[in-house]
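Every protein chain except one is present and positioned as in the full complex.
Lettered A, B and C in written order, each chain numbered from 1.
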Amino acid sequence: MSQETLKHQLYIIIFGTHTPAGRRFDILLIVAIISSLVVLILDSVPAFAQQWQKEFDILEYLFTALFTVEYLLRLYCSPKPKAYAKSFYGVIDLLAILPTYLAFFFPSASFIGIIRLLRVMRIFRILKLVRFLQDSNLLVRTLAMSQRKILIFFSAVAILVTIFGALMYVIEGPENGFTSIPRGIYWAIITITTVGYGDVVPKTPLGQAVAALTMLLGYSILAVPTGIITAELNQEMKAHRTLVLCPNCAKGGHETDALFCKHCGSELAEPDKRVVPVNKPDS
Amino acid sequence: MSQETLKHQLYIIIFGTHTPAGRRFDILLIVAIISSLVVLILDSVPAFAQQWQKEFDILEYLFTALFTVEYLLRLYCSPKPKAYAKSFYGVIDLLAILPTYLAFFFPSASFIGIIRLLRVMRIFRILKLVRFLQDSNLLVRTLAMSQRKILIFFSAVAILVTIFGALMYVIEGPENGFTSIPRGIYWAIITITTVGYGDVVPKTPLGQAVAALTMLLGYSILAVPTGIITAELNQEMKAHRTLVLCPNCAKGGHETDALFCKHCGSELAEPDKRVVPVNKPDS
Amino acid sequence: MSQETLKHQLYIIIFGTHTPAGRRFDILLIVAIISSLVVLILDSVPAFAQQWQKEFDILEYLFTALFTVEYLLRLYCSPKPKAYAKSFYGVIDLLAILPTYLAFFFPSASFIGIIRLLRVMRIFRILKLVRFLQDSNLLVRTLAMSQRKILIFFSAVAILVTIFGALMYVIEGPENGFTSIPRGIYWAIITITTVGYGDVVPKTPLGQAVAALTMLLGYSILAVPTGIITAELNQEMKAHRTLVLCPNCAKGGHETDALFCKHCGSELAEPDKRVVPVNKPDS
Partner (left out) sequence: MSQETLKHQLYIIIFGTHTPAGRRFDILLIVAIISSLVVLILDSVPAFAQQWQKEFDILEYLFTALFTVEYLLRLYCSPKPKAYAKSFYGVIDLLAILPTYLAFFFPSASFIGIIRLLRVMRIFRILKLVRFLQDSNLLVRTLAMSQRKILIFFSAVAILVTIFGALMYVIEGPENGFTSIPRGIYWAIITITTVGYGDVVPKTPLGQAVAALTMLLGYSILAVPTGIITAELNQEMKAHRTLVLCPNCAKGGHETDALFCKHCGSELAEPDKRVVPVNKPDS
């Protein structure tokens, strides 16, 4: 087998998802990522760390070795290694192994804070899982299409939150826990999103009245992003429904999940291959 | 009356819901289940338990006897007793009586924890009520159709929550209550779902800024499941409206809740039997 | 003027809303109700009550006198006084004046608790305002049409909340504040609705894991009632849109709020008089 063929075969297994080998590779990788995350999370619990520190460290080195091999293989078999290395997935794949190497070269003699940081930064290898969520393209497309409206919405929320935060800073003052405008804004975000920790709370009657107003406002503007996304999803699903045509009888109006024509019963194109004339987020 | 006829008659009363006798049996059963739950719940309140322990125990034995008879009758008159015993409802019907028998055979001499567990496990007999919610098929079908999208949504939430939980563990550290990554994840879930107990709360300015970001994120992604279910329900209702036709005048466009044709006034098919050509959850 | 004519004229002023006099009567009544509520609410604040107790009492007697006159006039001029007295509004109008009379006949010598109760029960006169919200018939109709689905939804929530409440009672136990199953259910409702007071909170790791599950569940099923109401409202609004025809050019497709035909510009029927063939909640 020539090197080129080997490279291409590897490419199909590692980057592809439609061959049995490619699918097996994906499942193996998912299992490795999740196991490595479980080790990482358990390692942060003092009770477990004391008992199994050594085992956790060995497992961590094994996972790092595995992900390093995966990264090198991807670089090797990718037709455009530079493009891969600069892509979102390439950066994530590098970030998944980097902290362990850094922790190795800057031993525990240095700052404890940095060690903890490097340890925890490994958690970003969870983003390797995003690759496998990519077939969620209806959702991603909807969010991408609504992004301008959602940006406007968040600007409006930012303005409201700043005004109410500053107002409460004047009304309640440092003596009631509102020590600065940023703290007031923190309170306003807690209140408008209906989280309501209760760590910063108005004490004066006027402050409580303004707080009640903030809550009711938060309550009703919560409806806006929901409305945007729902309406957009509705349009998306309807576009799907109207535009997929049966290859046999050429009639449309099929459900998004339909696999067979409801008029003549012949098989429809696979969902992934249907032409849906909607402006894509990445074009 | 031959035994077969008796069996079939019992079957119609116990499993059926459309004869007067079947309906009366259902109502009796619902009353028994709810009464038994009320006894169980009151029994857990120390003040009531001290005063009426004996009465509660007697009632519990009576209810167990009743549900045992019901279970045996169902097994007897079901045309496929094995299939029933293995079905969701069969298992629930067994679970509704098992804890009382187990508590009887492992008397109070053994672990108190197990006794409490067995006592409380009786609460699962509330699931016997699910049988009577089954005509909610529009809702169940919608949820079933959206389940892939909802799964993807929850994966995304899991990734976000892990990242933010780990971040806060680094930023706030054990000195501010974030003693481990699992605790950080617990905090992130409390925050992103806008529950906001306030038992774990960021203390440092940087931590509060990240918390504010988490809240705004949770606030806006809450819109996604709502959007999914609404859009799906909308499609369902429209399909219903277009595809359910009056058996008399063959005209469509009826509301989901309509019982009579709005064009000619003749009765429509029962909601459960209307043909809505959508792929069912269990096929 | 004959007595019959007087009765009818009074009827038009008091029950009607379309004549100038009827509208003035309505505004006067709304002002009286809200003023009386403001007095009632201020009266409950200790600082205000001490200073103006006498003024508040005099105002309360005046308002009661006013509402008594209103009630008697309604009884007098209604064509079917008995039907009015038994209707929702009749009962509310009686309840608005009853507590003051009762407090008069059972003087402060009796239980203080009852006095306080009678005082506060006057707040129910706020329900007199419901009369003026009645033109919200799109909303009421939507809620009425969704009521069966919402009932099923609440049954499901009740089942979930009972199971999770009982589970937490076993896991956390009385030592962590979960003193009984009802208290567990109270916690589950706080959590699943994302209110999150923080007064009952899980302490054990297992309890916190179950709590996280409850939150995520609450987060996603919150989408269900929203979806139901949105889809129903959508259908309602579309029905409006398609079915109102222009009296001049007979074309349809008008917005719910449109006052003029968008095809030829002639005036449409008043919104209240448009025929919308939807099964009404009260028929």
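To be clear about the criterion, a contact is a pair of C-beta atoms (placed from the backbone, for glycine too) under 8 Å apart; a residue touches a chain by one contact, two chains touch by 3 or more.
Computed from a predicted model, the values in this text were never measured in an experiment.
Peer 1: Which residue from A:Leu10, A:Leu66 or A:Ala166 sits in contact with the chain not drawn here?
Peer 2: Going through A:Leu10, A:Leu66 or A:Ala166 one by one, A:Ala166 is the residue touching the chain not shown.
Peer 1: Of the residues listed, C:Phe56, C:Tyr71 or C:Tyr186, which one is in contact with the missing chain?
Peer 2: Residue touching the absent chain, from the options given: C:Tyr186.
Peer 1: Which is it among C:Ala32, C:Ala85 or C:Ile150 that touches the chain not included here?
Peer 2: Candidates C:Ala32, C:Ala85 or C:Ile150; residue touching the omitted chain: C:Ile150.
Peer 1: Which residue among A:Leu10, A:Leu66, A:Val140 or A:Met215 touches the omitted chain?
Peer 2: A:Met215
Peer 1: Just name the one of C:Thr64, C:Thr100 or C:Thr142 that touches the chain not displayed here.
Peer 2: C:Thr142
Peer 1: Looking beyond the chains shown, say which of A:Ser78, A:Thr100 or A:Thr194 touches the absent one.
Peer 2: Selected residue, touching the omitted chain: A:Thr194.
Peer 1: Footprint of the hidden chain on chain A, which residues?
Peer 2: 145, 148-149, 152-153, 155-156, 159, 162-163, 166-167, 169-170, 173-174, 179-182, 185, 191, 194-198, 201, 205, 208-209, 211-212, 215-216, 218-220, 222-224, 226-228, 230-232, 234-235, 277-279
Peer 1: Touching the missing chain, which residues of chain B?
Peer 2: With respect to the unshown chain, the touching residues of chain B are 194-198, 226, 230.
Peer 1: Even though one chain is hidden, which residues of chain C still touch it in the full complex?
Peer 2: Here the touching residues of chain C are 37, 40-41, 44-46, 116-117, 120, 123-124, 126-127, 129-130, 133, 136, 138-139, 142-143, 150, 153-154, 157, 182-183, 185-186, 189-190, 193-199, 222, 225-226, 228-230, 232-234, 236-238, 241, 255-259, 262.
The rule is simple: only the chains that are shown with their structure count from here on.
Peer 1: Over half of the interface residue numbers used by both chain B and chain C, so same, or under half, so different?
Peer 2: Different: when the shared numbers are divided by all numbers used, the fraction is under half.
Peer 1: If you average the CA atoms of chain B and of chain C, how far apart do the two points sit, in angstrom?
Peer 2: 29
Peer 1: Centroid from C-alpha atoms only, then distance chain A to chain C, rounded to Å. What do you get?
Peer 2: 41
Peer 1: Would you please write down the residue numbers of chain A that are in contact with two or more other chains?
Peer 2: 194-198, 226, 230, in rising order.
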